[in-house]
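For this view, one protein chain was removed and the others were kept in their places.
Note that the chains take the letters A, B and C in the order they are written out, and that residue 1 is the start of every chain.
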Amino acid sequence: MSESFYDEVLIDHNLHPQHQHALPTATCSHAGMNPSCGDEITLHLELHDGVISGGSYTGVGCAISQASADIMLDLVIGRTPQEAQHLRELFMKMIAGEINDDELEELEEAGALQNISKMPARVKCAELGWRTLGALLDEAASGNIT
Amino acid sequence: MSESFYDEVLIDHNLHPQHQHALPTATCSHAGMNPSCGDEITLHLELHDGVISGGSYTGVGCAISQASADIMLDLVIGRTPQEAQHLRELFMKMIAGEINDDELEELEEAGALQNISKMPARVKCAELGWRTLGALLDEAASGNIT
Amino acid sequence: MNEFTLKSDFPVFTKYPDLVYLDNSATTQKPQAVLNAVAQYYESENANPLRGLYDLSQKATEVYENARIAVRDFIGASDEREIIFTRNATESLNLIAYSWGKANLHASDEILVQISEHHSNLLPWQHLAKETGAVLRYLDCYKSGTYSLQSLKQSLTPNTKIFAAAQISNVFGQLYPIKEYAQICHNNGTMIICDGAQSVPHIPVNVQDLDVDFLAFSGHKMLAPMGIGVLYGKHALLESMPPFLTGGEMIEYVTRETATYAEFPHKFEAGTVNAGGAAGLHAAIRYLNALGFPEIQRREDKLTALAFAEMQKIPHVHIIGGDTPDAHHGILSFTVDDVHPHDIAAIFNADNVAIRAGHHCAQPLHRHLGIPASARMSIAFYNDESDIEKFVDTLKSIRRRMGYV
Partner (left out) sequence: MNEFTLKSDFPVFTKYPDLVYLDNSATTQKPQAVLNAVAQYYESENANPLRGLYDLSQKATEVYENARIAVRDFIGASDEREIIFTRNATESLNLIAYSWGKANLHASDEILVQISEHHSNLLPWQHLAKETGAVLRYLDCYKSGTYSLQSLKQSLTPNTKIFAAAQISNVFGQLYPIKEYAQICHNNGTMIICDGAQSVPHIPVNVQDLDVDFLAFSGHKMLAPMGIGVLYGKHALLESMPPFLTGGEMIEYVTRETATYAEFPHKFEAGTVNAGGAAGLHAAIRYLNALGFPEIQRREDKLTALAFAEMQKIPHVHIIGGDTPDAHHGILSFTVDDVHPHDIAAIFNADNVAIRAGHHCAQPLHRHLGIPASARMSIAFYNDESDIEKFVDTLKSIRRRMGYV
């Protein structure tokens, strides 16, 4: 990999995360982890009237997992769960190297993680937030809110 | 190894063994085997007045184990157990490549097996009769005759 | 492809131009392409894989995982995670016995084994039976080396949990109808474990078509280096099995008291893996694929037929097993009247012909056949007609050289 990997976007979200805090108003939470790295993230969402009206994460992990989760929350807050799931799919597509330019644009800052696919050992870090989001939304949809 | 290995002496003892038969007059017997080859030999001796007055072997095995046992019996019949043990030691020395010319002469026809040391997988075949003899004489000496 | 050029791919025949190597069932020689792949791995891709936090380690991981994918395709598995790298077929079979076996077998359960099995596909079951109180039963074969499907059906009871069978016998060379075996076993709720040590190198094997539950084989019998083998297992079985060896690289979380394990296949690959061996196995598969099984079989079948025909003409020589060459798949075990197999092998060696003698790790079979031991010549595609001629010449001379007229 090249050093450019830790670019401004990533470093900024890692150093100054907007969404890393507890969320007393959360309607649902879900913990995700990445055994090979030791990354652990708990995602908290506030779901109201079919919209993700708020969100945050807590936990520890590498810069990639933290920044990726922070960027993700920037993107999905204010969207419907369906839209969020769509973005999750796009993100996975991007990591798999199968995304087109229009789709990449939809991902906005999350596109900064495109090159992670060259470092397979770190892919799971980048995906952690998104995988946790997917699991949480699936649970919420099926009524199993925890 | 070279073909000369199966020389006249060996082939003759294998084809026309003098001592391969039962021995009703035996005073002691001992079975030896060589798991890697499947060789099995039972040695029968007639011990009278401190002399090996007769002997034979029964069993199955390769030409080397059979001929070696037959040659051995030629050598030890008529000798004392001490002399037989001495010859056994010389034989082992020969196989280990540590024998001198005088000693080799003592072994008479058993010297035909000198080159077996080049074929380590077959060493145990050549030694089988001698090892069984050693065990049998040790037992006899300690009074544990079977 | 020219009929006589393949030996030049194998450095051992350059080194020993007069060597007639006919012990291919024991282990094969290695082509330059395999040696090069191993060297290339250590020269430019070597690191501890599966911890890929830097480029070289990432390369090592790719070499290792690409080999897994190559094995998957070679044996027609649907999922590369069904491929576990082991040391050899023996370890693969022990892994099943220790992991699946100890977790699933109980007293009064039964294990059925072909009597012709290699010790490596027999002792793990004998050991497992002793440990669990299960009963070990044998399916007996005819002198021809074949089994009756009827007697397989009759030998299976509601308690039979495992049937263990080689696809090709290392003594007879007989090819067994594994696909039919699998159907019969599965109808009875019995798992079928296939020992592919002698088949995978010589015929196309497709685990999905055969529908076996497990398949074990060794790299070193199919041009790869020693020290790398394979266990294929069906997804659902591997998923349910406890680990066998424990240690580094196969865990998720470890605490003082307990541990959770990685997903298969890594769960079964404890400690630093043999990526260099996997690189060699991958190159071996590439070589075999490039030549192609139609060509491999054409060559081996032709040489088998030639040797079989000549051997049949020699008085006092008796081929063990089937009485047509196509029952032998390159493996011809035999006896010579009045000459012990070890003496036979020694005389062959004096003529620079490498064959094997003994029980070929199949003592119960030899006892069943009523012979203490046998000699065996076994063919690979790189052998040629002159190898067979030299073999036959020596075979003809054996009794004379042992003093018989």
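The criterion applied here is as follows: a contact is a pair of C-beta atoms (placed from the backbone, for glycine too) under 8 Å apart; a residue touches a chain by one contact, two chains touch by 3 or more.
For clarity, every value in this text was computed on a predicted model and none was experimentally measured.
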Response to the item:
Result, missing-chain neighbours among shown chains, is A, B, C
Discussion item. Out of C:N159, C:Q363 or C:S397, which residue would touch the omitted chain in the full complex?
Written reply: C:Q363
Item to complete: Could you tell which one of C:S57, C:S116, C:T132 or C:S155 touches the chain left off the display?
Response: C:S57
Discussion item. Among A:L47, A:I64, A:L113 or A:L133, which one touches the chain that has been omitted from the display?
Written reply: A:I64
Fill in: Absent chain, residues of chain C that touch it
11-12, 15-16, 19, 21, 23, 26-27, 29-30, 34-35, 38-39, 42-44, 46-48, 51, 53-57, 87-91, 93-94, 98, 115, 118-124, 126-127, 136, 138, 218, 220, 225-229, 245-249, 251, 253-259, 270-277, 342, 345-346, 348-349, 353-358, 361, 363-364, 367
Item to complete: In the full complex, which bits of chain B touch the chain not displayed? Write them out.
Response: 1, 35, 119-121
Discussion item. Using the document's contact rule, name the residues of chain A that touch the chain not shown here.
Written reply: 1-3, 5-6, 11-12, 14-15, 36-38, 60-64, 119, 122, 125
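In this section, only the chains that are shown with their structure count from here on.
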Discussion item. Need the most distant chain from chain C, centre defined as the mean of C-alpha atoms.
Written reply: A
Worksheet item: In angstrom, rounded to a whole number, how far apart do the mean CA points of chain B and chain C lie?
Response: 39
Item to complete: Could you grab the centroid distance between chain A and chain C? Build each centroid from C-alpha atoms only and quote it in angstrom.
Response: 48
Fill in: Residues of chain B touching at least two other chains
none
